[in-house]
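Before I ask anything, here is the structure I am working with.
One protein chain omitted, others in place.
Naming follows writing order (A and B), and every chain is counted from residue 1.
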Amino acid sequence: MSRLLPHPALSVAIFLVWIALNNASSTGHFILAFILAIGLPVLTQRFWPERPEKVKLLPAIRLFGIVLWDILLASIGVAKLVLGPLGKVKPAFVEVPLDMQDPFVGTLLASIVSLTPGTVSIDIDRSRWVLQVHALNVDDAETLIKSIKTRYEKPLKEIFSC
Amino acid sequence: MLNTVVPIAFVMIALAMILSLYRMVIGPDMTDRVLALDTLYINTIALLVLIGIYMNNSAYFESALLIAIMGFVGTVALSKYMLRGNIIE
Partner (left out) sequence: MSIWVEYLISFLILVGAGFTLLGSIGLARLPDFFMRVHGPTKTTTLGVGAMVMASAIYFSVTGDGISLHEIVATVFLFITAPVSAHLLTKAALHIASRVSK
């Protein structure tokens, strides 16, 4: 099982992407997608870093919904700020200490932070496990840190149980 | 309905591309220019998708997908150059 399917999630992703790219047009594409989904992970498995094994599906779907909603709010927020007067805007660099030490989950958190309201992630300091964030309009750095930790980091830790 | 909305959207995206081009020309920094180029790529994707709807031809979408991939690779390569070029210097 593990030798034939080293990355089940990757196989599923390849299968779905191939089907979607060809608009689920014919049976031949389903067969080709199946062959690629089995073949590609086996051929490329040396390049893949170690991944957290268990993924909890239900919190993942909930986080996905939260992030989608926040992307919408973020765009509206940036739009308001761009059209309004720029004098009152207070940008700042904020450092968010992380509770987990997993490169993959950290990357995921950094990407989510970049897409959600008011913040863009700049760097993860691997020696101290601190996420450096640039925030567009900060009134209170502590509330910002707290909101990132409770809104995104806690669900991520729950999903990957680390 | 679509016949009126699509030209309006064309004008809006053209304006967006002009603004990105403006930022690319005035800079002031190299990172600003690369960021403007990246935005220009994404605007082009929007334009191509819109042309696809306008011409009723889904083939335009394939080129939009290619531009998306090439744009991302280009931005990553330029950022890496900016990070490493300075180290070698």
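Note that a contact is a pair of C-beta atoms (placed from the backbone, for glycine too) under 8 Å apart; a residue touches a chain by one contact, two chains touch by 3 or more.
Source: prediction; values computed, not measured.
From the set A:A37, A:A74 or A:V138, the residue in touch with the chain omitted from the display is A:A74, counting the whole complex. Annotation: of A:A9, A:A24, A:V42 or A:V55, A:A24 touches the absent chain (contact as defined above). Mapped onto subunit B, the footprint of the missing chain covers residues 1-2, 5-6, 8-9, 12-13, 15-17, 19-20, 22-23, 29-32, 34-36, 38-39, 42-43, 45-46, 49-50, 52-53, 56, 58, 61, 64-65, 68-69, 72, 75-76, 79-80, 82-83, 86. Although one chain is not displayed, its contacts with subunit A can still be listed: residues 17, 19-25, 71-72, 74-75, 78-79, 81-83, 86, 89, 91, 110-112, 114-115, 118, 120-123, 134, 136.
The working rule: only the chains that are shown with their structure count from here on.
For the pair subunit A and subunit B, the distance between mean C-alpha positions equals 23 Å.
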